[in-house]
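Shown here: the complex without one of its protein chains, the others still in place.
Now for chain A:
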């Protein structure tokens, strides 16, 4: 997996200075977050479903080899084929081999984060095969030559006038002076352009939200219908997916479905939940003649044996991303990984390397909102802390940070020293804060004070001092 997370700090500076991005990210609060809260509140069983969902995934992961073998057997029984891939290169090669076997020149693609993870578009293009993204958001960023900035809303960072610019540039078949001000105009134009692609593509590639061991079905959950036209119209359907997506039964899939759309967009069900089982049957008038599933590992089997195993429960709903204050401030591209936000910061170091992604586990205030909304109850903050421990243990953290932590732990183990030290600093800060109670500059806090004042602590001693005073007052008052 290609990551550019080493540039995180530089990216962040660019991101916070971008007014278009600020306005785009502001929509998350009224959109995703409000809708999820409403949907969760409307279903009394939501918390019980979260428990059940996490338990299903735990049970499945404990027997992952078995369920994958069963899934494979069912796919083959229904006339399809499963291709295993250790890494992204093997997965791309499997897809290319199938495309070449069918002399494919153009492929349509439904939204797939695994395809992004393995950089499938680049591999297809290098082989002379044109990939066409058909999810509206993916189509927009493909035209702009970008990668997704969000796992379910890939073009969330793009404003509509920017979409209009891309369409004018890339759709010369339409009159130059056509109106493209409204989202409706843009959508209708994309629909018209892509309809033609659906009908002429040689191969359709989709991802999968789930794989069902009981039936050998792959499941996609979508709203636009593009994933369906992608897989139903060409002669070949390839599903590009990863090993942790398997669930045992349709009943288990039902539990995940009840959580997925509610956590993602706040819908009780997305417009389309599609089960695909094998190729078309004798007598069927439509549907693909060939059905392939490419099963990617790419570090997941290794993750299974680590303290990050629970992150394999992830159903990629994006709730943690939508609720993350850091993501909300910097957007997805700053992370430099296919998977942004809290879940991205946990899995990127595992799927790529901690060396490349060390900035990401630190890009969190550990406020806990992500874990509070995660339908699979993944302890994301705990995992971010675990990565930070690895970072320090492996001396990847900057020396300044390591020395600071050493100093802090020295003091923290000596309460008298700690209290004396914090008392001294608190008094000093109060003095420096003066009547305003704020500091424009402070030693060691340059990164903070460059963009905002540092509030001085309230006079009257440290937090501990104040608690003591309050307690003794309460005692006297009694």
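By definition in this document, a contact is a pair of C-beta atoms (placed from the backbone, for glycine too) under 8 Å apart; a residue touches a chain by one contact, two chains touch by 3 or more; residues count from 1.
Operating definition for what follows: contacts and distances are computed from a predicted model.
When the listed names "Cytochrome bc1 complex cytochrome b subunit", "cysteine desulfurase", "Sarcosine oxidase subunit delta" or "L-lactate dehydrogenase complex protein LldG" are checked against UniProt, the chain not shown comes out as "L-lactate dehydrogenase complex protein LldG". Listed residues A:4, A:277, A:386 or A:422: the one in touch with the omitted chain is A:277.
Screening A:6, A:159 or A:427 for touch with the missing chain picks out A:159.
Within the complete assembly, A:184 is the residue of A:184, A:414 or A:468 that touches the hidden chain.
Counting the whole complex, the residues of chain A in touch with the unshown chain are 24, 27-28, 31-32, 43-45, 48-49, 51-52, 56, 62-70, 74, 77-79, 83-86, 90, 93-94, 97, 134-137, 140, 153-156, 159-160, 163, 183-184, 186-187, 191, 194-195, 198-199, 213-217, 223-226, 228-229, 232-233, 243, 248-252, 254-255, 257-258, 265, 267-281, 283-287, 294-295, 297, 301-306, 309.
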